[in-house]
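For this depiction, one protein chain was excluded, whereas all remaining protein chains were kept in their positions.
For chain A:
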């Protein structure tokens, strides 16, 4: 090493011989042992299959849905204690009770303000017209004219479809949660950005919060807060908090070190630095974080219907339970519109008044939500902003004046809506021409007719697909996992974790297995696992095909990406509706919904990986005369391995959370137990245990995937 490049500079230099490069730097090269993972896995599979054949159906730990074990009973007792005696306990009654009561009171206040009759009035304090006026005014103030039109239209649609009150409830839960998330999350994020220790402690906590599928929060929170608005709020806040914290920290940390240094050289104190440099420069990023938080809150507030949270989600749940696709669709449509409305408004707000210089860092934020830094903002978001920048129609002072001026009619409309009954509750439009076609019941009927017609047209195909995939893939794999004795499965999973990732994930796996064993729902967990695995494989098949197309061609990217963006905005709950319409209730439907939820993120990661292959390499390979297929199979896919592993990892977690939710449409197993826990008193303990099992399964899969990714993703 020390004698690097002492070479004879002779022009032709053949004298120095072919091996003279040894004198150039000789980097230390580690010799890698061949791992032979493939062979090990094959051996494992063979042993498994033999033992499966021998022991099939024995010691499977299967437990009927209505059966419970002693742990479940104890949890039931605990629930009874919390509900009866907990009020006198300082923690349950004092701390949690106070929080719960406060949240309930806040929610009730806003509900009476805009969505439910405020006793003694027969209507809310502010009627629909006033709400529309105020929200439009606020939107105009923070996000501009386009968003205002969108918001107004969306709100009117809620009214026309007869979902006004439910929509307002959902909006209340979502926005209140967002406000609380910001109040808590912003200071924590700032603290983390400024203190390495804080960051080191809090980051793992956030990791865990984000690894757990949302479903497993439901039961314990229901235990602590009882079902109702307070529980829904806490659930939503827990789920939506990590993005704000993470993105705030990231935004402040990514203020350029040069700027910080320059500011320090001017003698700014830490306080001044924060207020005058870091926060202003991170502002836009933080707003992106709020956007992510809002979307997460909306999707969770929808699911919170399961713990009796108010809002549109409730309609979806009850409609799903009666398999009424039409009614579910109307609410789902409202949820999607609300998602689009919130997304566009917060995005437009984040674009407003800022240069485009930050687009790069902002676009990195999207998937901080999932712990990945690759995702992009929807394309139109940045383009709209660009257009807005060039032609500022109104100056800042003019805008202020205009806003003040517009405030007057907004207030007038609010007052009017307090006086006039038909401005307070949304008029029934079922007799109005044209509008009647989109009034709630009519629309539901129309959608039912349409899906009936559609399904009767395609059901031979959909049922064929469903039956064949169920017969050839789902049933055999489920049988293999759930009919193996529990100890065999435990050993197989341990061995798998060890072979793929080493002893660390094996240790995690062991711990999770112990937890799952004691929850008493081992067999159901294996069923869920089998569905998760199948859905993940199918997700990856689709994601690789789409991702390769997107990564290789700009055109494909331009066509596919907006769909993926749209899919990602939709709260996962909603996917169940079309899946149910097409395939009827069953495990396959849950798998389809899981795919719909996880394909976008996996596809984007694959596409980013393919695009990330260095252009020089691609060109060099082209120059050797390789065909398109050779390019994909020998170069682009192998080089995008890291992204493929990451996509699989993310896809797996997304699939798991959705497969569980799919319990509601016949997916059975863990998800169904959790849901049953809320509807059947004696199953509460079992539902709680199932939630724990879901969490354990999630952590186990995440750890195995992570360590495997670290090992093979290089």
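Heads up, the rule we're going with is that a contact is a pair of C-beta atoms (placed from the backbone, for glycine too) under 8 Å apart; a residue touches a chain by one contact, two chains touch by 3 or more; residues count from 1.
Just so we're on the same page, contacts and distances are computed from a predicted model.
> Which of the following is the UniProt-recorded protein name of the chain this complex doesn't show: "Glycine betaine/L-proline ABC transporter ATP-binding protein", "Acetolactate synthase", "NADH-quinone oxidoreductase subunit C" or "Sulfur-oxidizing protein SoxY"?
The chain we cannot see is recorded in UniProt as "Glycine betaine/L-proline ABC transporter ATP-binding protein".
> Out of A:71, A:186 or A:639, which is the one that touches the chain we can't see?
A:639
> Out of A:420, A:617 or A:679, which is the one that touches the chain we can't see?
Hidden-chain contact among the options goes to A:617.
> Tell me, which residues in chain A touch the chain that this view leaves out?
5, 7, 9-14, 17-22, 24-25, 27, 29, 614, 616-627, 630, 634-635, 638-639, 641
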